[in-house]
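As you look at this complex, bear in mind that one protein chain is not there, while each of the others sits in place.
Per-chain residue numbering starts at 1, and chain names A and B are given in the order in which the chains are listed.
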Amino acid sequence: MSEIADRALEGCQVSGARVIRWLEDGEPRGAEAFRALYPHTGRAHLIGITGPPGAGKSTLVDALITVLRSRDLSVAVVAIDPTSPFSGGAILGDRIRMQRHATDPGVFIRSMATRGQLGGLSRATFEATGVLDAMGYDVVIVETVGVGQDEIEVVDLAHTTVVVSVPGLGDDVQALKAGILEVGDLFVINKADRPGADDTEKHLLAMLHGRAPAADGWEPTLHRTVATSGEGIDLLAESCAAHRSHLEETGALDAKAARRAEHFFLELLRSLAAQRILEDAAEDESFSYLIASVRARELDPYSAARRLVGAFELRIAKDEN
Amino acid sequence: MSDAKSIEQGREAWQRDTLEPRLAEAPERKHPFTTQAMGWPVDRLYTPQNLDAIGFDYVRDVGFPGEYPYTRGTDPNGYRSDLWTMMQVSGFGTGEDWAERGRYMLDQGLTGLFLEYDLPTTNGLDSDHPLAVGEVGRAGIAVDSLDDMEALLDLPFDKLQRLTSICNGPQTVNLAMILAALKRRGIDPGSFTLQMPNAILIEYTCVGRYIFPPDHGLRVAIDALEYSIQNHPNWIPISVVSAQLYAAYANPVQELAFSFAIAKEYLDAALARGFDIDTLAPYFSFITGIDMDFFEAVGKLRAYRKVWARIMREEYGAKRPESEQLSLTASPGTMSLTLQQPLNNIARLGIQMLACVIGNGGHAMNTPLHDEAHALPTEDAIAVGAAVQNIVAHETGVADTVDPLAGSYYVETMTRRIEDAVFEELAKIESMGGALAAIKTGYFQKELARQQYERTRAIEDGSRVLVGVNHSVREGEKRNIEIHKHDPDVEHRQIRKLERLRAERDGIATRRALDRLRDAARSGENLVPPCLEAVNAYATHGEMCGALRDVFGEYHPDSLTTGIS
Partner (left out) sequence: MARRTRVLLAKLGLDAHTIGVNVIAQALRDAGMEVIYSGLKQTPEMVANTAIQEDVDVIGMSSLSAAHMTHFPRVVELLRERGAGDKLVIGGGVIPDEDSAALLEKGIERVFTMGTATTEIIAYIEAWQAGRGAGRDT
């Protein structure tokens, strides 16, 4: 049994933070600790917050923390920012907005960089939420990057997905339509004191009407908030809780949990398998040979990939004999 | 007079017969030559051809000093009648400490003084606030109450022409303190000029000494402006401190464009209160900083006046010359001073001061001090700073003719180029919704953060030379410059004074005055009168700011508005 996992289960922030770090860095001892933590997951309410840049997601999360804390719920946040494709570095600034909660022992905020992951999440977001869940936080909020419209990965992670928009972004509401609008559970028009809020609401309502009804019978709710003043945040928090109850009552929570497990498992499998095959290929330099062949158009990428997997299978078979 | 054709022929012949042989034996040491801040290419030679290329027209582009478009200066006689007001920034310790230093500075021949407050004061906190620990009287003067301000103003007002009070966040509170203290000292407010930079939008952009969210910050500033114009018409109630933009590495075009966009935001807010542009505009003044590229500096100062005059006439329909005449205070820039080899900074200050005067940098100038990069200035540094001004004024002759570089092919080309680029940038800011919107979305902050990084990299990779830093570096150099020592006793003294004040005052009257201030903040009436009442009821600076904070809330910039996301 992992000692650090024990401490994390007791709520030790130093230990929990270190396990997340190991998982993010792909260190084997991270997986080991996670094995010990995993049985203790499944209690927290996972809320995903997504929306375009400038919608005020971090401020909304900040306000939500305040309300949840006033209801005596402990809160963890994973805030994701993009990794620079040039240097691999990142500036993670989301938590500036939430710093007034930095000394509250019932709040844990973690910033993560995407590290090449697409879809609005970071590479180890699933793992991080698992650790925080096991540490005993009542609510775990994930704030997505908020740069693309295809940030729907969060739906597979969260129980409740909150889509944030603001007046004045105009076409962005249209752009939301294709992806996230289809799957959001709650919709927020933040900065609703600005001109144009009514128009945004009209647009959103029209689009939601056109949406196919959810399998679990949930009717998406629409909220107007001013996160900077806390206006509308109480109702939003209530609606999040109501959504969670709805999932429990209808049995949809189990279906979500199953989907999350599958998504997480498949993601890991893909990355582990690729990693394993690449390690194998690195040994005899077949990888660089194949890449050179593809580049020279002597071989197409499909055949090259198949050949690499074939070679791997052969080697496994040989090892078994 | 040679005509365009003969100049062109002459130039071709010169290039072929005279220049090229020289280039063949001595290739150029740089390629390309560029200006320091803008990175604009610098030609080998400027001739009348350059002026033809920009369609230069003497009357339209330059004109005469004291006349539109004021490119040659706003005083028809330059510095031949009056030299500029010589000022220096200095503030530290308690009010008594500062008054002593202020008297010393006036004795050095300076005629203007700056009041810089400590961080607790500019952040609207009293000296006994937990966040004030270690900061009281450190980066400026600690002012908690009317008593402190009264001690501060124990100055020979007969020698003082101008007093500049820099307290941008809680300007109405600071103004009320000054007014009440002057009254108690029996000093006629009309006998000198009080300048309040009142520069809150600059604070949001780069300096960071704000308290309330931007909309409320702007309202506080306009309240101070309105009250001052109505009651003390000889004062300068608003200055756009573009020197702070420059110190945050804005290039000349950004500095001017951001400053004018900010000025327009103030103007529009004040016009909305019923002022007339020709009443309002003459009250606006600007404080700029001068960098080391001499010609960029001179071009900037000349374009500064011209762009303002054009904005006033073309956009605001101003009618009075006073509206179109830019009121400018120029200061050699602290940003170009180096920590390394600090005595070199005296040379830098001299050169920048020269550019200030040649570019007709205004009615008041202040020199920063050569040891400023270290900490707070010493008395020696103050004396040298004053000497630099006097040397330029009396030994060089540059103040003896008006705008001596006018007509220079290079300077006129530079001036026009800056002017055009400023209007272009202003249009861009306008399309974002103006300065307040640009601040709220972090545009200004992000632009500056980018400049800061680029400039730092240029110094680190040596593409921008800084003597003592990346050129002529002396190994093992000992930095034995004298640093002004902070007096830890100041904090205790201030706290004891506060305790005594709170114990002795009429607590009920104080509380009532603070409630009245909160009501005023909610109602939208001008905040100066209720601030005055509260000052006289011995409410402290921090308590008054706290009352306003209760109503306005506090500003916390996010990742966008800090500029480095």
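We take it that a contact is a pair of C-beta atoms (placed from the backbone, for glycine too) under 8 Å apart; a residue touches a chain by one contact, two chains touch by 3 or more.
The model shown is predicted, which means the values in this text are computed figures rather than measured ones.
**Student:** Looking at A:G93, A:P167 or A:P220, which residue reaches the missing chain?
**Tutor:** Only one of A:G93, A:P167 or A:P220 touches the chain omitted from view, namely A:G93.
**Student:** If you put the missing chain back, which residues of subunit A would it touch?
**Tutor:** With respect to the unshown chain, the touching residues of subunit A are 4, 13-15, 17-18, 20-21, 24-27, 83-84, 86-93, 95-96, 99, 102-103, 108-111, 113, 115, 123.
**Student:** Under the stated touch rule, tell me which residues of subunit B contact the chain that is not displayed.
**Tutor:** 119-120, 123, 125, 131-135, 138-139, 206-209, 248-249, 338-340, 373-375, 449, 452-453, 456-457, 460, 469, 483, 486, 556-557, 559, 562-564
What we mean here is this: only the chains that are shown with their structure count from here on.
**Student:** What is the distance, in whole Å, between the centres of subunit A and subunit B, each centre taken as the mean of its C-alpha atoms?
**Tutor:** 46
**Student:** Could you please specify the touching residues of subunit A with respect to subunit B in the complex?
**Tutor:** Going by the criterion above, the answer is residues 54, 58-59, 81, 91, 93-94, 96-97, 99-100, 228-229.
**Student:** Per the contact definition, I'd like the list of subunit B residues that touch subunit A in the complex.
**Tutor:** Touching subunit A from subunit B are residues 213, 441, 553, 556-560, 562, 564-565.
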